[in-house]
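One structure below.
Here the complex is missing a single protein chain, while all its other protein chains stay put.
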Amino acid sequence: MTVELEDLRVRTLGECRIPSPFSVLLTDKETTPHFVHEDDRVMLDDTMSVIASRSMETLPSLETAGARRNIYFDPEHTTVGIVSCGGLCPGVNNVIRGLVQELTVHYRVNRILGFRNGFRGLTTTYRHDTVDLTGRSFRDITPTGGTILGSSRGDQDADEMVDTLVAREVDILVVIGGDGSIRGATRLVAAIDRRGLDVAVVAIPKTIDNDLPYTDQSFGFQSAFERATDFIDSVAIEASAHENGVGIVKLMGRHSGFIACYAALATYGADMVLIPEVPFTLDGDDGLLGRVEHLIRARGHVVIVVAEGAGQDLLDATGQLEETGATDASGNAKLGDIGQFLAEELTEHLTGVGLPPTLRYIDPSYSIRSVAANAYDSVYCLRLAHAAVHAAMAGRTETVVVRWRRRFVHVPMPVITSHRNRVDPDGDLWMSVLEATNQTEILAG
Amino acid sequence: MTVELEDLRVRTLGECRIPSPFSVLLTDKETTPHFVHEDDRVMLDDTMSVIASRSMETLPSLETAGARRNIYFDPEHTTVGIVSCGGLCPGVNNVIRGLVQELTVHYRVNRILGFRNGFRGLTTTYRHDTVDLTGRSFRDITPTGGTILGSSRGDQDADEMVDTLVAREVDILVVIGGDGSIRGATRLVAAIDRRGLDVAVVAIPKTIDNDLPYTDQSFGFQSAFERATDFIDSVAIEASAHENGVGIVKLMGRHSGFIACYAALATYGADMVLIPEVPFTLDGDDGLLGRVEHLIRARGHVVIVVAEGAGQDLLDATGQLEETGATDASGNAKLGDIGQFLAEELTEHLTGVGLPPTLRYIDPSYSIRSVAANAYDSVYCLRLAHAAVHAAMAGRTETVVVRWRRRFVHVPMPVITSHRNRVDPDGDLWMSVLEATNQTEILAG
Amino acid sequence: MTVELEDLRVRTLGECRIPSPFSVLLTDKETTPHFVHEDDRVMLDDTMSVIASRSMETLPSLETAGARRNIYFDPEHTTVGIVSCGGLCPGVNNVIRGLVQELTVHYRVNRILGFRNGFRGLTTTYRHDTVDLTGRSFRDITPTGGTILGSSRGDQDADEMVDTLVAREVDILVVIGGDGSIRGATRLVAAIDRRGLDVAVVAIPKTIDNDLPYTDQSFGFQSAFERATDFIDSVAIEASAHENGVGIVKLMGRHSGFIACYAALATYGADMVLIPEVPFTLDGDDGLLGRVEHLIRARGHVVIVVAEGAGQDLLDATGQLEETGATDASGNAKLGDIGQFLAEELTEHLTGVGLPPTLRYIDPSYSIRSVAANAYDSVYCLRLAHAAVHAAMAGRTETVVVRWRRRFVHVPMPVITSHRNRVDPDGDLWMSVLEATNQTEILAG
Partner (left out) sequence: MTVELEDLRVRTLGECRIPSPFSVLLTDKETTPHFVHEDDRVMLDDTMSVIASRSMETLPSLETAGARRNIYFDPEHTTVGIVSCGGLCPGVNNVIRGLVQELTVHYRVNRILGFRNGFRGLTTTYRHDTVDLTGRSFRDITPTGGTILGSSRGDQDADEMVDTLVAREVDILVVIGGDGSIRGATRLVAAIDRRGLDVAVVAIPKTIDNDLPYTDQSFGFQSAFERATDFIDSVAIEASAHENGVGIVKLMGRHSGFIACYAALATYGADMVLIPEVPFTLDGDDGLLGRVEHLIRARGHVVIVVAEGAGQDLLDATGQLEETGATDASGNAKLGDIGQFLAEELTEHLTGVGLPPTLRYIDPSYSIRSVAANAYDSVYCLRLAHAAVHAAMAGRTETVVVRWRRRFVHVPMPVITSHRNRVDPDGDLWMSVLEATNQTEILAG
């Protein structure tokens, strides 16, 4: 995936001429805050061999996020809209609170609107149902799970949404959403451009699967895999308490097995981890069925952690994916239930070899999506929100705010949706998984 | 359910002539422990009107549990077996640890065996696979969820089990198990009697549903409903974040809705609670479908907590209970999936009236059964275990140890399995449920 | 402590002639709620030997709590005041929420006032600062720790408080408070009586120490000792990680060692438990110093759980209690710091015998008092609140609502403050503590 320097330049609505109120505030106290200069940039890749192979001028780099000395929008006359889209993810309310707090306390923006239920809240039918977030009410945004603004999946007509922004006099729209929603935001920017409007759209990427590129870890990811370990523990306890116990936990991860890997590493109960990035077979010497049988005979029970996107080729082959081509409201291809499939295949195989299993299969998806952000994610969400406000007030648009190699940076929307972050089957995360589970022993025959 | 005084007399193998080692231990230090006298008894019913209606001599009362000054078995020559049966329940390992600790530290019993995987571990095939629990190893019994001895459902041949007790020279068998297992233990006692053996069998009742009579609350119950609240919170958050959100949590409770009631009271997210003890209808003015529709229109979303045994008549009527008469390994009738049924009926109804729901249905059974005991249950399990050891060392047999109105007492096995503890639809627990949910408002029309 | 039947009769303001709205509500639906009859009573003591020793007519019994078919106050014209007093305790907000919910949803009372910061909120100076709790706002009373009404220690002038009740037209005052506050409430009732006012005062007893009599367990107690176990674990981990490690945790318990006992039983890290009810010595064969030295030599480290009221005689003897006779704002005698005293004595002794300790002393008081109610206490507080509302609406006054042997009952205020609930040194709780710690081994020499 080669990204060139020009791909990484973010768009700005215009020149920043208005002194940041932040600046005034602090200068009085003779503190010199770390205002970001317009040409502060950090390397996209920090590998010496990559750097040495290019001329300094063409090395891809990213614009640093943070407060600017001068900003584009005049806070007093700026209206900010906030919308949260897609499936639930820990931390959305923390982001919303952080946005409202920064806009209110720091920039003293006078009008903040929350659109209800995702992009649907920007349609003609629902646009009346906005939430007023202005003022000090942010203290009442308790950081529970879920989203106080509601959410919905799927895109809406871009022009209809621009109509709403105009009708509500919105200058800045902050979108909290995933892959699909950021594509939707990109289309919204195009529609804004077509009308020549002076409206900024910035996004804070939300993906519980941690599958967006140029992102250390997506917000809520740590809270999610932390909660996921509870369910691995549960099936491990159930499996170990019964003869021929088999525990299966299906975790989120359509394309990327990060939650499965991290949750399995964080607990000590997982014997096998199956992820979309690493194919596996059922039958044969290296096949899953034989390996599980081997483990049952050796240890009495087995625990399998499987990402929802793993082994889809096997489901396809057995005709389990009837509705090939079907998609959900977010435009994602519908996946077959790999957990249920494995449960059935393992029950049949183990019963056949005289080891009728006591099988426990848990699919805890919504119990994970709905948890509150843990302490780390609470801080992370707050800082992402602060960075997003700085970006928007400085006129950045079609821009997402992420943390890359421990720096908050700006990335153009099209770059963030250009490909997915995936577990590297040759990298050290997957190596650690192989080491920490019983997969290696079996691999070694 | 009338129980007479003679029903409540527990069996004793013989006269207690051996001074308790406990007694020696403490007398040295001039402490006078609260030894229980052989005629210490407490009232079964403490209602004045009941008491006034009977003569003092015939009032049903229960034998108090606790340490006796004299015991039946000579600790030095006593072998104790422990077995855990049936589905997992928080606290089983705490009970096992408490038994081993009391037997080791207090009575200095020299031989303690753990039978593996429930009554199956007492069969000829599996009896070799026992766990030696003798000595100080109790410090290594960490009180996680599950059971270090394993478990299994279902009964085994009583005579084969007696053979094992004889072969292993077991004098006392402590059974940790539910309704079915206590019936099994009763049959085991009968088989022991037929051979004229001097073996005591005592039980600590285990029922995550809290459905055994003469029991304040079964051990693990509080840990279970505490964990259950997490899932009510999850569906409440999911439901409130989506248009026409419907959240359904199915909780344990085949015959008794205690977990559903307590979990719903402990959280503030439940709008409706459905339990086996209170029938409900789907259609009509008071029907569930209309009430949910009403709540969706009024509040935007609804959360339903349903016990697994609720509404089985509705499933039966719609032919969902295909396998009438089918039973599981524990001999329980197979239930239809009321949660899935409600999910389908509500989706159809709400879609039909123009409120297509976003529905989340969670059945967290094994995620609840496998949790560790909370602080309260840890103490409770320890004290139950201590009481069970005292009972067994004093020669009680065919006896269960429970807490009734805050006293640890002895109850004959047949009495404890004679009927079930159920939520009283006219009592104050159910009244509180009606008050604390949105059911009352609807009831009031 | 002999209590006679006449002591247990609760006062009622007058005859109950108004049909309960609850009754109308449910009759429509053909449900027969369990209305309590005026003569429903349960035994105070359920021991057969006690019962057999008295005539039926003189047996002490308690009035059952619950909804009455007829009530004293007309909900439509009733104003209810709520006040929370004394130190924080888990569950106060749950009680407040339960009161508001029951008054609002069930009885449809139109005016509910919260007085701020304990009885101080009823004084002339502070009475303007009340919180309006009327209406559906109870949904916003999130059950965090602390109290939304604030609290204060100490009594206030009874007549001034009556003035406030009159000025605010309060018909019912619900007091959430401990020993001292209930005495204050009793004085308030006397002042109300002197003026011949028709005002009911009911209390829900709050004591984190669980030291009030005729109470199964005070609300918040389970949450408190659950949290306390964290700190025992902490010092146990610190002690076990260092040479000659000594961990000391001081827990609440001025007169009664319940929290120390339960927390020690719930964890497995405590070697010794010191409570006010069981005296101990420092020196000599059985002395604490020698026992700890013995444990250090045998196991390398030791963990001591001490209730704040334990060993005050030792402090007194060494002149550590300088301000004898001093009392705090609640009128309690100031205690010497037994934890600090033990830390110093043990450091000196162990250093003297060549075992210089690494000592960790934690006094987590406020970290425990401020926690939220756990699931069990959440339910318990709700049901206590419901019972208190039923009592007050039925005109009970000078009455506290408690749970005794699993029944919600009414007890006259003077009885509840007549003596304290204490750990019985000869009872089974303390026996279990001796068994579960390393105290027995040392006792046995």
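All chains are identified by letter, namely A, B and C, in their written order; residue positions are counted from 1 within each chain.
Note that in this section contacts are C-beta pairs under 8 Å (C-beta built on N, C-alpha and C of every residue); 3 or more make two chains touch, one makes a residue touch a chain.
Treat the numbers as computed from the prediction; the structure is a model and nothing was measured.
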{"item": "Neighbouring shown chains of the undisplayed chain, as defined at the top", "value": "A, C"}
{"item": "Residue touching the undisplayed chain, where the options are C:110, C:123 or C:240", "value": "C:240"}
{"item": "Touch criterion as defined above, residue of C:99, C:362 or C:409 at the omitted chain", "value": "C:362"}
{"item": "Residue among C:75, C:91, C:150 or C:357 touching the omitted chain", "value": "C:150"}
{"item": "Where the missing chain touches chain A, by residue", "value": "25-26, 28-29, 31-34, 39-43, 46-49, 51-52, 56, 59, 61, 66-67, 98, 101-102, 105-106, 139, 143, 216, 222, 225-226, 229, 262-263, 265-268, 286, 374-376, 378-379, 382-383, 386-387, 405-408, 424-429, 431-432, 435-436, 440-441, 443-445"}
{"item": "Contact footprint on chain C, counting only the chain that is left out", "value": "88, 117, 120, 144-147, 150-152, 230-231, 233-235, 237-238, 240-243, 360, 362, 364, 366-367, 369-371"}
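In this text, only the chains that are shown with their structure count from here on.
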{"item": "Pairwise touch network: line, ring, star, complete, or other", "value": "line"}
{"item": "Identity of the chain that, by mean CA position, is farthest from chain C", "value": "A"}
{"item": "Centroid spacing, where centroids are CA-atom means, of chain A and chain C in whole angstrom", "value": "46"}
{"item": "Per-residue overlap in chain A, given as positions that touch at least 2 other chains", "value": "none"}
